[in-house]
Structures are given as C-alpha cells and as structure tokens.
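Every protein chain except one is present and positioned as in the full complex.
All chains are identified by letter, namely A, B and C, in their written order; residue positions are counted from 1 within each chain.
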Amino acid sequence: MSKVDRDLVDRDLAVRLVAAAARRVHDHQEMLSQLDAVAGDGDHGVNMSTALGEADRRSGKCDHVTAAEVFKAAGSAFHDTVGGAAGALFGAFFRAMGGGLGRSAEPGPADLVAGLEKGVARVTRVGRSEPGQKTMLDAMAPAVSAARTTREAGGTLASVLRSAAEAARDGAGATAAMRPSAGRARYASDRSLGTEDPGANTVALIFEAWADEISGGKHG
Amino acid sequence: MSKVDRDLVDRDLAVRLVAAAARRVHDHQEMLSQLDAVAGDGDHGVNMSTALGEADRRSGKCDHVTAAEVFKAAGSAFHDTVGGAAGALFGAFFRAMGGGLGRSAEPGPADLVAGLEKGVARVTRVGRSEPGQKTMLDAMAPAVSAARTTREAGGTLASVLRSAAEAARDGAGATAAMRPSAGRARYASDRSLGTEDPGANTVALIFEAWADEISGGKHG
Amino acid sequence: MSIRYRRFLNDPSRAVAEMLEGYVAAHADLISLQDGMVVRAVPKPAGRVGLVIGNGSGHEPAMIGWVGEGLFDVNVAGPIFSSPGPSAILTGIKAADRGGGVLLLVSSHAGDIMNADLAMADAEDEGIRVEMVVLYDDIASAPKDQITERRGGAGLFFVWKMVGAAAERGDSLEECAAVARRARDRSRSLSAAIGTVAHPVSGQPLGDPDDPALSVGMGVHGEPGTRLGEDVEADQIAEHMICRLIDDAELSDGDQVALLLNNAGSVTLMELSVLYRGAVSALEKRGIEVVRSWIGPYATTLDMAGFAFAICHLDEELPALYDRPARGAGFTMIGR
Partner (left out) sequence: MSIRYRRFLNDPSRAVAEMLEGYVAAHADLISLQDGMVVRAVPKPAGRVGLVIGNGSGHEPAMIGWVGEGLFDVNVAGPIFSSPGPSAILTGIKAADRGGGVLLLVSSHAGDIMNADLAMADAEDEGIRVEMVVLYDDIASAPKDQITERRGGAGLFFVWKMVGAAAERGDSLEECAAVARRARDRSRSLSAAIGTVAHPVSGQPLGDPDDPALSVGMGVHGEPGTRLGEDVEADQIAEHMICRLIDDAELSDGDQVALLLNNAGSVTLMELSVLYRGAVSALEKRGIEVVRSWIGPYATTLDMAGFAFAICHLDEELPALYDRPARGAGFTMIGR
C-alpha cells in the first residue's frame, strides 16, 4: 500500500478498525470485567465485547459508503445492544467521531483527529465529566491530544494512532492512583485505589488495536 | 412418712410430682431437642420444658384442693403455652389423668393407675395413633401396663412408679430401631432410624422423676 | 449452599410477638391484634360464617396476611413452626363467631389437627357451632391411596381464597365446608428447595445446609424429599414437577387450571418468572389451559431457597369464588 492510500480513512479502513477493536476487546473482556468488579458491578468486559461484536457485524454492511457511516453505525450498535454508562458513552463517542469525520469527502489523518476530538467532547458532555475523575476520559483525552500533536508535527496516520495508543495506555495506567469521582465506582472510592479504571483500559485497548492494524498488525 | 401416708395421692404429692417432672425435663431439654432435630423440627425439649415449667408454677395455687385438680391444671398449662403435637398430647394426658383420678375421694395407687390408663387412652384417641409407631406411646403404654401389673401384684406407689419408669425407659430405647409412622417424623422416616423418639424420652424422664421423688429423691 | 444464621431481630424468643405488633401496625387499616391474634379491623356482618386458622409462625405472609375481607376472620399464630395450643385456638373461635358458626380450616400437620380437635371439643362445650375441614394437597407426602395422610401445602391458598369468598357472600357453615372440601379435592401441590434455613430461636439448621442438591417434595419445615441432579435447569424442574402434578390430579387435554407458584422465601422474582414460564409450557403442551395465575410468596419457610407449584383443577363454580374481591395485608384481589 502506498503511503497516500494508507493515510486515507476510507470505508474499508474504518471497517478494519472496528473489527480490530472488537477482536482486541473480546480477547481482554475478562480482565475488563474483573477491573470493574473491584469497585463497580463487574460487567464492563461483557458490555464492551457485546457492543463491539455487534458494531463489527454491522460495519461491513453494503449501505455504508463512507468511514463516517461505519463509525456512526458502530456507535448505534452500542446504543442498541448495551446500556450502562460505558455503552452510552462509547456509543456517543463513535457517533460523534463519525459525525466529525463526515465533513470531509476524502478524510485523512487531520479529519480523523477532528473526529476523535468531537468524540471526546461528546463524552465529556454526555458524561457530565472531565479528566481526573478516574474514567475513560483519563485515557481518551490524552490519547486524542497526543494524536493532534503528532498530526500537527506532520505525522502519518500510523504515527498518529501509535502516539494516541501510547498516551491512552499511560493515561489508563495513571488511573490506578486516582480516586473515582464520576460513575458508579465513586461510591466505593477507597476500594478502587490501586486498580485501574476499566473504561480507560478499553480506550487503551481500542487505540492499541488501531495502531497495530494500521501498521500491519505487527503488534498484538 | 408412714406407708399409708405415702401411698395417698393427695394434692401435695401431686404438686411434688409435677415439680419433679418439670425439673427433670428442664435438665434434659437440650438432649430432647437434639433428638427432635434428627427427623423433626428440633423444638421438643423447649416445648416440654416451657409447658412443664408453667404447669409447675400453676400447680401450687391455693384453689387446687385435690391431686386431680393439680394434674388437670398441669394439662391445661400444656394447652395454654405450647402447641405442636406433644403439647396437645401431653396436655390431654395430664387432663385425662386428673379426670381419672378425680372419681376417688382419697386416691391411692389403684386410682393413680386408673388415671394413667385414662391418660394413655386419651393420647391414643387424640393422636389417632397406637404403640409401634415410634411415638411417646411406645414409652407410655408399656409404662402404664407395668404400673397396673405391679399394682395388681399388691405393689406400693413407689414400686408401681418404679416399674413404670423402667418400662418407659425400655420402651423409649426400643424406639431407636423403629420407623416412625405417626407425627412429623414419618416424613423423614429413614433419617430417624437409630435415633430414639423424643416424646418417648420425655415420658421416660417424667416417670423416672416420679419414681425418684416418691422414693425420697435417692436417684437423679 | 445458602444459609443465613444472622437475623434482623431483637430477642429471638420475642420474635413472633414483635412481628405481630409490627405487621399489624403497618396494616392498621386492615387488621388489628386482639389477645395476641390477628383479627379483621372491620368484622364481618353478623350471621356470616367465621373462618379461623391456627398455624405455626415462620411461614409469613401465611396466615397473618390472609386476614381480611374475603379471607379469614381470625388467625391464631403459634410459635415458630409450631401450632398454637387448644386454648389459643378456642379464643380464636370465639372471636370469629358472628352467629353463623365457625369453620376451622386446618392444614394437615399432626400438631395442628390435634390442637384444633381439642379446641373444637371445648368450643362445642361452650355451645358454639364449629366445623373443621382438614386440608392436604402435597402429593409428595403420601401416596394417592392414602390421600388423607398428605400434608398441607401451597395448594391450600386456592381453598382459602374460595372459602373466604363463600363465607363473605353469606354461604352457610355447611356450604362453606363443602366449598373447602371441593376446592381441596381439586388442588395439588409439590415443592422443591435447595439448602435449608436456620431456626431463629435455636439457631439449628433444619436439614443439611451443605447439601447442594435440589430436593423435590421437601416439607415446609425442611422435611426431606426426592433429590434432583445438580445441573438441572428451570425448564426441566418445571416439567418434572408439573408432570407429577398432572398425573396425580388426573388432568387431561382441555382441562382448565389455576396455577400458583409459591416462593418459599428467597427465590428471586426473576427465577420465579422463569419457572412459571416453564410450568405454563409444560401444561399447555398437554392441552391444559392456565386460566388463573398466582405467583409470589404465599407460605414461606423463613428464607428458604425453595418454591412450590400448585394447581387447582377448576370446575364451573370455583372461578366465581376465585374472582371475588379479597383484601388482606399480604394478599389483595380487586375482583373481576
């Protein structure tokens, strides 16, 4: 694949990204549920795996002609199949991301970054939350700003996603030391000290899956 | 005390017999409940101790002038304080025993035997049961017929009650090998094999307490 | 398996008395306490038949919740798992007597029958007209040819509901007794449970708390039953139990039944609903129509993880009684 081809976020790439995310989260669903069991209700892994599985099934459908449509359909899959906090938020994230991407006819890395930023903004609004509260935002926000920085420095799609993945993983790791102040886990804030936030881990897994997918699956 | 005095079943003796039975059963109530727990509901000891405790409290009352009244009052104490199978049956036993005794102005051993026989008959009727079904009747019936035999051979009150106590104890022992066919325990008939019937044990304890009381408390 | 030893009580030996106080206080519009018995807040009109039941406690809402319009007039609650004595039952008979005679409805347990018998004899001595009907429905407790040896179970709620309606509308003592016998003879029940419960006063478990098997036909006091495999699913349990009930009741294609699913204590409504679904399908695939349904706690055994199915084979007359209004603290039917 030429560099230009690779850097076009077209329908097929979007389908591959959704599939990669679904596989990765599916493979880690037990770990995610166990993280959620510490101070939450232990269903996060099942929720995410179910929703992404459905997103994967839907994203290949013929009536999606753009990457934007694929991501929107993925978001709707979350909203149609699971509820809970993360279902609402990831659903909102993917739908907004699709919306952000949709403005460009031939979306490239900059459009992807714009889409991601729309996604984070939507999560912040729907979740009435901000980074620092031990949630998915603590992985999502740094990931998206790393993506912007890398892009602004002229990075390729691969490097944009790789830097996002690294920032997401660092962000997820940092949640271990935080006390939750949003979501169900805040009612058990002591219990979760020392444990990473499940939603932040899902974010890290998704960006890692995307970075690996774009760079030819050489990782994970 | 002269032999004649001792052989009169007067009010004071009846009060002493009720008190002796109450003490003896109270001291063995845990064992009785444990026996009942094997195939019944584990309350027999508490039931009997409660009822006899109340019988004891009532039997000294001034308005009882005859032994018959004391035994009837003891029976009513069972009916007023506890329910369950044994409450009904021991209540009926004591009330009928008082009734049987009541016909004689100066009741002696023969009147006592007559009273006991009325008691057994009433238990048989109220319980719709007969010896051989692993119940209190397996101690009560042999006890009462031993009492009659001893009395017919000219025995004293002491020897009458001693022979009744021994027969009751043997009868209770023999229930271990029986399968229950009356009472709650019949629904768990296998479970109770090898264990003596709780109600039969109460009968043995009462007759033993009486025999000891009449012979000057030298046993137990 | 599941057993809870710690209870939310004060002195356990006062639990029954305090329960009655609390329950009646919570339902003062419907019931009140009189000589330690639960009685209707508003008595039945004079001349009607009075309905009385004495039973051991620990089975709530049975029967404290079944006193009220269209239900019982008096419930004499005994100690935990133990019938009240004849004196208490006699007091209950007197309180229920509105001049139309009193019907004692006794669930067939040795102690309950004996104590009721003794009370009835005393009541007759005092000139009160009393009838007693002994009720049994639990098919696991004796074979069909010894049907009168069977215990009372969840099927009795059909009987109680229908006799309550008959007495309320003014049926005579004989008619009420006849309704009781007819409803009884058309009702069957079968129970199942895993694990057991601890007696609140003695702390003793009834039965083996570590037995992981499902026991079908277990009695309301933990008396043992037939053991089913550990992995059996809800539909299989329902199928097994409903089959036994159909056989015993000799139901066939085209028959109409009322179906009751009793929660013996701690079964969730989720499980009850799934079991109920299985039971309906077991009945329907044999052409038996479920035309009336009850699901919930009727007679519990404290917090037993168990349940019972009961069926009543309806005839032409019973549904009219089934559908009349009833209003107790533990059971309300608006009526059709």
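The working rule: a residue touches a chain if its C-beta (ideal position, glycine included) is under 8 Å from a C-beta of that chain, and two chains touch if they have at least 3 such contacts.
Everything numeric in this text was worked out from a predicted model, so none of it was measured.
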Notebook entry, point to check: Which displayed chains does the hidden chain touch?
Noted result: A, C
Next item on the list: Just name the one of A:78, A:94 or A:207 that touches the chain not displayed here.
Entry: A:78
Check: With respect to the chain omitted from the figure, which of A:33, A:49, A:66 or A:202 is a touching residue?
Finding: A:33
Checklist line | Residues belonging to chain A that touch the chain removed from view | finding: 33, 37, 41-43, 46-47, 76, 78-89, 91-92, 126-127, 182-184, 187-188, 191
Notebook entry, point to check: For chain C, which residues lie in contact with the unshown chain of the complex?
Noted result: 1-4, 6-11, 15-16, 18-23, 25-28, 57-58, 60-61, 65, 194-195, 200, 212, 230, 233-235, 237, 261, 265-278, 280, 293-295, 297, 300, 302-303, 305, 307, 327, 330, 332, 334
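By our rule, only the chains that are shown with their structure count from here on.
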Note to self: Graph shape for the chains shown, where an edge means the two chains touch. Line, ring, star, complete, or other?
What the structure shows: other
Next item on the list: State which chain is most central when centres are taken as means of Cα atoms.
Entry: C
Notebook entry, point to check: From chain C, which chain is the farthest off, judged by mean CA positions?
Noted result: A
Next item on the list: Round to the nearest whole Å and give the separation of the Cα centres of chain A and chain B.
Entry: 81
Next item on the list: Round to the nearest whole Å and give the separation of the Cα centres of chain B and chain C.
Entry: 34
Notebook entry, point to check: chain B: which residues touch two or more other chains?
Noted result: none
Next item on the list: Specify, in ascending order, the residues of chain C that touch 2 or more different other chains.
Entry: none
